[in-house]
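Worksheet: one structure, shown below.
Missing here is one protein chain; the remaining ones are kept as they sit in the complex.
Order as written gives the chain letters A and B; numbering starts at 1 within each chain.
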Amino acid sequence: MKITIGAVTRGGTSRAYKTGNWRDRRPVIDTGKCKCCDICREVCPDSSVYVQAGVYTINYDFCKGCGLCAHECPAGCIRMIPEEK
Amino acid sequence: MQAESVVEGSEAVALAVKGCRPHVISAFPISPQTHIVEALARMVANGELDAAYVPVESEFSAASVLAGASAAGSRSYTASSSQGLLLMTEVLYASAGLRLPCVLTGVNRSISAPITIQVDHQDTVSLRDSGVIQFYVESSQEAYDVHLAAFKIAEDPGILLPVMVCMDGWILTHSYERVKLVSQEEIDGFLPKFRPENFLDIENPKTWGSYAEEDVLMEMRYSVQQAMQYGKRRIPEIFSELSRITGRDHGGLIEAYRTEGAAVVLVAMGSVAGTIKDAVDRLRDAGKKVGLVKIRCYRPFPHEDIRNAVQDARIVAVLDANFSMGSEGAVGLDLKAKLCGQPGAPPVLDFIAGLGGREVNADVVSRIVALAEQAVSSGSYPTESHWMDLNPAILP
Partner (left out) sequence: MDVQLAENQQELFAPGHRACPGCGMAVAARHILAATGSRVIVVTPTGCLETFTSPYGYSPWRVPWIHHLFENGPAVASGVAAALAAQGRNDIRVIVIAGDGSTFDIGFGALSGMLERGDDVLYICVENGAYMNTGNQRSGATMTYAATTTAPAGRCSMGKPQKKKDMPAIVSAHGTAYVATASVAYLKDLRRKVKKAMGFHGPRYIQIDTPCPSGWGFASDCTLAVGRLGVNCGLIPLFEMENGAVTRVRKIKKPVPVEAYLKAQGRFKHLFTQDRGALQVAQLQQIADGNIRRYGLADVEPKETA
């Protein structure tokens, strides 16, 4: 693909790079215990927690497995499990 | 019908810049360019020039303000000299790589150490690797005219590089000349508003200044060289277009002065060209076949045009008002690289003249011609530069 003049890149193109394959562990949300406080979504450095039909969900394409969501969850409903390769 | 005014060279430049309607001017003083930015400040303060005037705290910031303004889609300008240009160097390299057009005046002054405010070309020549287009002018009139062209050249969609107009400090900036001025209507007709395709646009957000790996970096560099090579064709076109408006033709990338049938051709740039033209006339009157190639555009380096002009000469003598320590004068190096080994091309001698403002007058030029003739007759062509009028008695 031709380089752009001034090496300019379109915004939002980072989504093509799936940082999910960095993980060695992954978060799992127990949605039954989830209080929908939104803290996990707020603290994720990689915007990898989202709400789908009212349910808090992990975007495993980008989640790097840092564990911040699990650590910060006040309901303790997120646990980190080893990533299966 | 053009107005004519007797103005200081600095004022002529300020008038040209004003005519080009920059949005943003950044200013940090350094002798001998300061009169230019002071003149622009007066114009802004009196409401004659509608521009954002940013008095920065260093030349690094002066050039950086231009980068930001250009990226945001505005025409921008600054001026500097000597140490200030060196301080701008990192910024100008980056702006060239990012293809951010802007115009600056490089008012020539030598570089520390030792500190001096005298003139030579070491400062602007030091930027020759950066991707900044460089013009050198002989007179205030030429300075005025080339500044008008500079913005159009910088902003050309096939170029998009910083353009530096180099003019000798004091000699041109602080002397008074009769300068013909172009009307605002004619400038507006020649130079349209700056409308870049790439700019920081909230409707279409882009990321500018990415990190590049080895799979793309060489091509990114090469694209700047491509822009320079395209400039070799486009710059003379823009100069011609302006000439049709002004009625003044200073030449293209070079001016060949009395080179027809010349056995010795001198090569030089800047205000010394005026002195050399007088010397050439005198030598021609005395029967010597001498000519001058005045380099107007130094980067991109117009070796094809120079070669055409010197093709039939016996010898070429370059006057360099600069020196690359450990090697030789920069213009000499550039020219030797292109002529050496080319079939039928004349040999090139390099003369260092005028460093730190040491006088280059018609007598110096005659002696350079004599040294060149001596090389031809002896068949011995020195490879080291010859430093004119060096005083060995005071060397340590």
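Assume a contact is a pair of C-beta atoms (placed from the backbone, for glycine too) under 8 Å apart; a residue touches a chain by one contact, two chains touch by 3 or more.
Just so we're clear, the structure is a prediction, and the values are computed from it rather than from any experiment.
Every shown chain touched by the omitted chain in the complete complex is listed here: A, B.
Checked against the full complex, the one of B:7, B:71, B:306 or B:353 touching the unshown chain is B:71. The omitted chain makes contact with just one of the residues B:56, B:263 or B:376: B:56.
Residues of chain A in touch with the missing chain: 3, 7, 9-19, 22, 38, 41-48, 50-51, 59, 61-62, 64-68, 70-72, 80.
The chain not shown here touches chain B at positions 23-24, 26, 50-52, 54-58, 60-61, 64-74, 76, 90-91, 94-95, 98, 200-202, 205-213, 216.
As a working rule, only the chains that are shown with their structure count from here on.
The distance from the centre of chain A to the centre of chain B, with each centre set as the mean of the Cα atoms, comes to 54 Å.
By the touch criterion stated above, chain B contacts chain A in their complex at residues 97-100, 160, 197-198, 205-210, 212, 216, 219-220, 223. Those residues of chain A that touch chain B in the shared complex are 3, 5-12.
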